[in-house]
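Let's turn to chain A:
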Amino acid sequence: MLARLVPILLGLIVMGAVLGIAALMLLALGQDWEDALLWILAAVMLGSGLLVVTMRDIIRCGLAMIVCFLALAGIYTLMGVPLLGAAQVIVYIGAISVLILFAIMLTQTKDAPSRLVFQTQAGVAAIAAVVFAVLIALAVTATDWGAAAKRVGISTNAMSKVLFRDFVFPFEIVSVLLLAAVIGGVFLAKREPGGPS
Partner candidate 1 sequence: MNLNDLPILTVVTFLPLVGAIVVAILPSSLTRQVAVGFALATWVVSLLLLIGYLPGRPGQQFQYVEQADWIGVFGIQYKLGVDGLSAALVVLTTTITWVSLLASWRPIQTRIKEYMISFLILEVGLIGVFLALDLFLFYIFWEVVLVPMYLIIGIWGGANRIYATIKFVLYTLAGSLLMLVAILATGFSYQAANGGSWVGAFDFVTLRDFAATTGFAPALQVGAFLAFFLAFAIKVPMFPFHTWLPDAHTEAPTAGSVILASIMLKLGAYGLMRFAVPLFPDAAHTFAPVVIVLSLIAIIYGAIVALVQPDLKRLVAYSSVSHMGFVTLGLFVFTQQGIEGSILQMVNHGLITGGLFLLVGVLYERTHDRTIAKMTGLAARMPLWAAVFGFFVFASGGLPGLSGFVGEFLTIVGTFAISPAAAAIAAFVMILAAGYLLYMYGRLVFEEVSDFLTGLGGHLTDMDPIEILTLVPLATLIVVFGLQPGLVLDLVRGSVDDTLRAAGSGAALAIAPELVIVAVALLVVGVAARIGWVLAAGRGGPPDAALVGREAAR
Partner candidate 2 sequence: MSFQDIVPILPLIAAVLTAAAILVVDLVRPGRSAPAIATALIGLAITAAITLAVGQTDASAFGGSYKVDALTTFLDVLFIAVVAMTVVFAPDYLLPRGLPIAEFAVVLVFAMTGAMLIAGSADLLLLFLGLELMVLPGYLLAGYHKTDGYSTEGAIKYFLLGSFSSAIFLFGLAFVWGLTGTTRIEGIKDALAAVVAGTEPLSAGLAMGLAFLTTGVAFKIAAVPFHYWTPDAYQGSPTPITGYLSVGPKVGAFALILRLFVEALGPLAEWWLPVMIVLATLTMTLGNLVALTQDNVKRMLGYSSIAHTGYMLVGLAAYAAGQLRGLEGLLFYGAAYAFMNLGAFAVIAALQKRAGVTSALDTFAGLGRREPLLGVLMTLFLLSLTGIPPTAGFFAKAYVILAAVQAGGWLTVLAVIAMLNAAVAAFYYLRVVVYMFMRDPASDAPALRHGALMWGGLAAATALTILLGLFPTTLLGVVNQAACAISASPCVAAAAQALP
């Protein structure tokens, strides 16, 4: 019982912390709403991400993932790329997540949740993950990205220009890629008459 709660509690704590910081920034440090919003979204994203990888019931994991993606879409919008946010919602939540949920339905045996969720190497994995995060953070902060000032909002047609002028070839390639994936996927997924049920 307690064990079931741990991940949820973990997620709540993180969220609370981040919300707290956000509120603090708003009220005490008097920064603008964007920051606060970013913080909240980030908190949601990371929290739900954590839930995805920690929760026991895989279906809940799937739902948490959707939340995570939503938050990310929000962040995109916040960064001034609304179109991408939309795409995120459509592609991920509309397609991938549903796909995954179907797969979950297909592959869950009754006793699956009751069994151990984590690998024996979970501890090491956690350490490795933290090291990743730390390394990246350090590297990022240590680097001068020569970034220009933040440019807000890119017009849809600018983006479409880029997409259909400079990146038309990749675009076609992606279509081929999807075609290949579909053909193969169908072949693998469809049940053989002779094969095991």
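For anyone wondering why these and not others, all candidates are chains of the complex that A comes from, given by their letters.
Quick note on the criterion: a contact is a pair of C-beta atoms (placed from the backbone, for glycine too) under 8 Å apart; a residue touches a chain by one contact, two chains touch by 3 or more; residues count from 1.
The model shown is predicted, which means the values in this text are computed figures rather than measured ones.
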item: Candidate from this complex that touches chain A, chosen among 1 or 2; value: 2
item: Complex interface listing, chain A residues touching candidate 2; value: 135-136, 138-140, 142-145, 165-170, 173-174, 176-177, 179-181, 183-185, 187-188, 192, 194-196
